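Below: the structure, in structure tokens.
For this view, one protein chain was removed and the others were kept in their places.
Lettered A and B in written order, each chain numbered from 1.
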Amino acid sequence: MKNDKKQKNRHVYWNPYFGGFIFGILILFTFYLTGRGLGASGAMKSSVVSIVETVAPTHAQNNAYYSKFIEKDKSPLDTWLVFEALGVLIGGFISGGLSGRIGWRIQHSPKITSKRRLAFALGGGVLFGLGAQIARGCTSGAALSGMAVLSTGGFITMLAIFGSAYAFAYFFRKNWI
Amino acid sequence: MVKKKIAKVLAFRYKLLAAILILLAGGLVLLPKYQKHEGIKPEELLSNVISPERYITTDQVAHKLINRDPSFILIDVRDEKSYANYSLPNAINIPLKKLLEEDSRSYLNQNQFDVILFSNDHFYADQAWILCNRLGFKNIRVLKGGINNWFKTIINPLKPSENMPAEAFDLYTTRKAASMYFGVVYPEQANVAGSETKIEAPKRVITVQKKKKKPAEGGC
Partner (left out) sequence: MGPLIPNGVIPIEWDSIIAILIGIVFGFVLEASGFSSSRKLAGVFYGYDFAVLKVFFTAAVVSLIGLYYMDYLGYLDITQLYVHPLYLWGAIIGGIIMGAGFVAGGFCPGTSLCAVAIGKIDAFVYVGGIMVGVFIFSELFPILEPIYDGYFYGNITLQDSLGINPYWAVFIFSIIAIVAFVISDIVRKKQKKIFY
């Protein structure tokens, strides 16, 4: 048991309350500096917009959704959230590097194959991307940053995400347990 | 055995943290409520009130007008009727009652121009000044003595008597020149200038850019 624990050492994470506390202070600080909360899916939206704009500029101009984010003389990637997402990558890399968690691998339950895991990851990503656009934000942008200012929209989004995740959890149990 | 002890210590720690959290959250509920000040602090306002900087003399305004200084706007806080009757050149009319409306704010709350408020004397202009200052608007001053003083000093300057110092005479000459600029005809040169004395100060179009206030935008 003890040996096993040592081997699993790289899976020892921060105490969740400590992590949450630092996270809360970070949100506070973000609001104090910039007047808005954190976000993540916005960066991916910006990358999609810029990809579509380079591949098919006229299509991007004609589409009602892309054209919202296209400005003249300014790349769609030049937004706050893209810089923040870059920071997330750097920060994650630093933390992972410090505790030796960096390495190419596919993490999945021993009961399923890697292929199945990747297929579900893709499907989950598509759903999340779609949902995040409909709700105008993901767990960090809408739910967490919204809750920090008592936004009704943030609370409803949070309840909807976790409610439906619990409801669907039964169907995906084989993937995780 | 040891494990249980650790668990106990940990549990106690969490209980303590939970208690602190409840105390902090409860503190918010129990804190005495107060009316939030919109704008600057009372002490700051007081020091602004005392400062002589808030007044501008009629001479200075005349000087600015003659030089067509682009860096200021004149605001007439009297009602529309008096404004239509007579006002200073290029003044904008914002009656005291409408001072806090959205349209007026774009003139008052900006960093582009200095604002000079005036009324018949400086009584109403002072009220307007205090309101604006309270809201934290910058670069606002009051014309000392208002339009009455304007007439007394610029339009119809008092001729100094013989025994007054030389500065008074200098002042008189400048004021006289200014008044001529603003269209007053003096008898000794009426025959020289003839009809040309009715030169109106050129109308100036004042466009105020809205104060840049970047609203915080979306997260995700």
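Here are a few things to note about the model shown:
One rule holds for everything that comes next: a contact is a pair of C-beta atoms (placed from the backbone, for glycine too) under 8 Å apart; a residue touches a chain by one contact, two chains touch by 3 or more.
Keep in mind the model is a prediction, meaning the values are calculated, not measured.
For subunit A, the residues touching the absent chain in the complete assembly are 8, 11, 13-14, 16-17, 19-38, 40-41, 43-45, 47-49, 51-52, 63-66, 80-81, 83-96, 99, 101-109, 117-118, 120-142, 144-169, 172-173, 175-177.
Where subunit B meets the missing chain, the touching residues are 14, 18, 21-22, 24-26, 28-29, 31, 213-220.
One rule holds for everything that comes next: only the chains that are shown with their structure count from here on.
Once the centre of each chain is set as its mean CA position, subunit A and subunit B turn out to be 48 Å apart.
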